[in-house]
Structures are given as C-alpha cells and as structure tokens.
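For this view, one protein chain was removed and the others were kept in their places.
So, subunit A:
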C-alpha cells in the first residue's frame, strides 16, 4: 500500500496548476509534432529541452514526458488520414489505418488509435507503478543473445503468418535486411554497401526515409493508379453520437490487439536498444498471427490499428523504466530526457528512486494525468483531422507529396534523403504492383540493425559457438519458439501435396 500512497502524492504533484498547464501544453504540442510527418517525439523533445530551464526539474520532465506521450498519439493521425507515417513509431499504424480510412471509416480508425493508445498507456502505467524496480532487473538480464533471440521471434511472426505468399515475404525481409546493412558496420567500423561511392550511403538508410517513401509516395502513386483520380469521395461526418458508436466498435473489435500491444509494448520498451518502433511492429505481427482473421490484416482490420498504437504508447512508458532505475535510455527519446536530467542536476540511476522521491513519483503521477489529457485532446481534434479527408484526392495527392518531401527533409536536413524517398516511393509502387508485401521489408530495416550486432556480439561471447542461443535460460525458449514459427509455413507448404487425404483444405 506504500506504493499507492506514493502514487497518490505523485498524482497530486502532477495536478498542481503549473504542472497541469505543462501537461496540457505538452500533450497538445506533442500531438501536432507527432502528426507532422518527419517530426517525431525525438525531435520534439530535443527542440523543447532548452525551454524547460524556466521551470523546476519535476515540471520540466513532466512537460517533456507529456510531449512524448502526445507524439505517440499524434503519430497515428497522419498515418491514418494521409497514409504518411507521422513518426517512425506509427509506421505499423498505416498498414491497416490507411485502408480503413479509404473505406470511409477514418473516424473509426482515429478513435481506435486514440482508445488503443489510452489503453496501452494505462496498462503500462499500472505495470510501471507496481513493478518498476523488479522489471529493471529483467531488463538487465537481457544480454546480446537474448535480444537476438527476441529479434528472431519478431521476424518469425512475419514469416509465419501463412496468409501472404511466403517466398515473397522472405524476399521482402531479405531486401529490408540488405537495406539495413548499408552504412558503417558497428562491430568493425568498416563502411558497407556505399553504392556508387555516394557519401549519403555512409550514414545508412534512415528508417523514416524508407517509411515515408514507401507509405507516403508509394501509397499516393498506388491510389492514383488504382482509381485514375476517381476516388469515391466518402465524406465522413463526425458527431458526438458517431464517436460514441466508434468507441464501442473499436473496443469490441480491437480489444485483443490492445491487450497484445499493451503487454508486448511495455516489455519491448523496457529492453535496451529497442523502443517504441520495434514494439509497434512486433505487436502488429503478433496480433496478425494470433488473429482468427489474419487475411483481413492490411485491409483495414481494427486489431491491426489497435495493436501497434497500444504498443507504442505502452513502450514509451516502458522505456522510461530503465532510464529512471538504471540511468540507461530505452529509446532515442529517453536518451535526450536522460541528458535533460543531468542538466537539471539529477543523477539518473539506481539511487534516483530513493533520493528524488518527489521527482520520480511526480513523473509517474503525470503519466496517468497526461494519458487522460492526451485521450481527451486527441478526441477533441478528430473532427479537424477528418475534415482534411474531405478534400478531393486531386488536391490531397499533391499535399501528400509535398508533406512527404518536407517531412523527409525536416528529419535530417539532407537532400540525399529526398532522392531516397522518391526512389523508395517508385520502388514500393513497382513491388506492390508485383504483389510483394512491403511490411516485412519495413520490419527488417528496423530490426536488422538490432539483430545483426547482437548476433555477432553473442558469437564473440561464445567464441563462435551457436549453441549459446539455446543454452541460456531466457534466450533458449525464445529461440526454440522462433524456429518453430519459422518452420510452420514450411509444413503448410508440404501439406497441399497430399490433397487426397483431407480433401479441399
């Protein structure tokens, strides 16, 4: 019960007038930063870090955490309405959010994203409150072999789906892995795949560049080609009654995705080197795998929106855990928050919970308040976002193009990235015409750069012995499950060869 007392004090701190204003401003700013393609929570927190010197440290971290939270909600907005991922964490949301919006159900997609974000955030907050110090130990027990095993599992969920064309899925994953290998090798420091000696390739292919190219430009070309500009203009209307109905439908159809996303997201979030983007993609994969209607994924399935959106909010709370308890950032955004804490004169790490009770519990209390604020503000803005969709596609297409280019440039301020966005956009369009699934490539470019170094680190640890992935207590079971999942489709491929026995399958 001591924890509840501390939490109560924390919520009271978060509700102090100054902190409450900071939460409201932070969440709103975050919502728009997240919704702007190219700008994500990392940029938002980095840009606004200096102005936090005007308030005490507790207010400062509450403000930045609110931006982080708001951006997780906001990222879904442009993913759904425009098909451009608002932030890398919201890429998985485009998979089903965009198709649902194209069916004239944009309001359902946006409401699902908001509700799932709220559920993910709330579940994560409860786990965080109850088990933070305990889970910090779990995070530490994940060394390179465990992380590699987890990455293998993530790939397996995408291969083992069974509904897509398996060889094409594997090709797509391999293509993503090759793109992920471009740039400097972490282990040896040697440059790899610097195509045509263009220096731009030295820094590797930015994930957001790929995502904006594939989903912004590629999706726009696809829509133009499919409809010849004749997009049937469903004019979605928003009423309070409609929103209530949507909320009910989102909960009914998406509860499973929300559950998976909330739990998986938190767990992936607390692991080092992961963060919200892999969490969202993995949640999507698992939701699809465990769904009774996997064939609907990618065509506007509510679970396909709920899982990644619950996961990215849950993971953003989760990644605060190693930051506060160990002083280790769980995501790029928390890395900047950590820098902020040093500047405010706090030492993040194992002693923070004991020495800075007000700071820590004020922050945890603010998670709860921010989450409610973000849900309400997001719901309030949904009619505005829906309004964007009423524009005819002949106007929307150029808007998407311009936003994609600006978004790609804003992230790195490098013209090279713009050319890459256009190349990826055209490439994605061609691959889609040939019926290649693109989501696995996107997953591979996120997870490949985590999987490859951890594989090599593990093999260095074991002096080259691959049994390290089976003999360690945590890595072992994960590896075995991953291998079974990868082999499942192989078995399915074998089955149709004897149609006589089980008839029409």
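The working rule: contacts are C-beta pairs under 8 Å (C-beta built on N, C-alpha and C of every residue); 3 or more make two chains touch, one makes a residue touch a chain; residues count from 1.
The working rule: contacts and distances are computed from a predicted model.
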Key: Chain not present in the shown complex, as UniProt names it (candidates "4-vinyl reductase", "Tripartite tricarboxylate transporter substrate binding protein", "GntR family transcriptional regulator" or "RagB/SusD family nutrient uptake outer membrane protein")   = "Tripartite tricarboxylate transporter substrate binding protein"
Message = I'm checking contacts with the chain that's been left out. Which of A:348, A:407, A:427 or A:448 qualifies?
response = A:348
Query = Among the options A:180, A:216 or A:332, which residue touches the chain absent from this view?
reply = A:332
Inquiry  = Even though one chain is hidden, which residues of subunit A still touch it in the full complex?
reply    = 24-25, 28-29, 32, 42, 46-51, 53, 139-144, 183-184, 186-189, 191, 199, 202-204, 272-273, 322, 326-329, 332, 334-336, 338-340, 342-343, 347-351, 377, 380-381, 384, 413-414, 453, 457, 460-461, 463
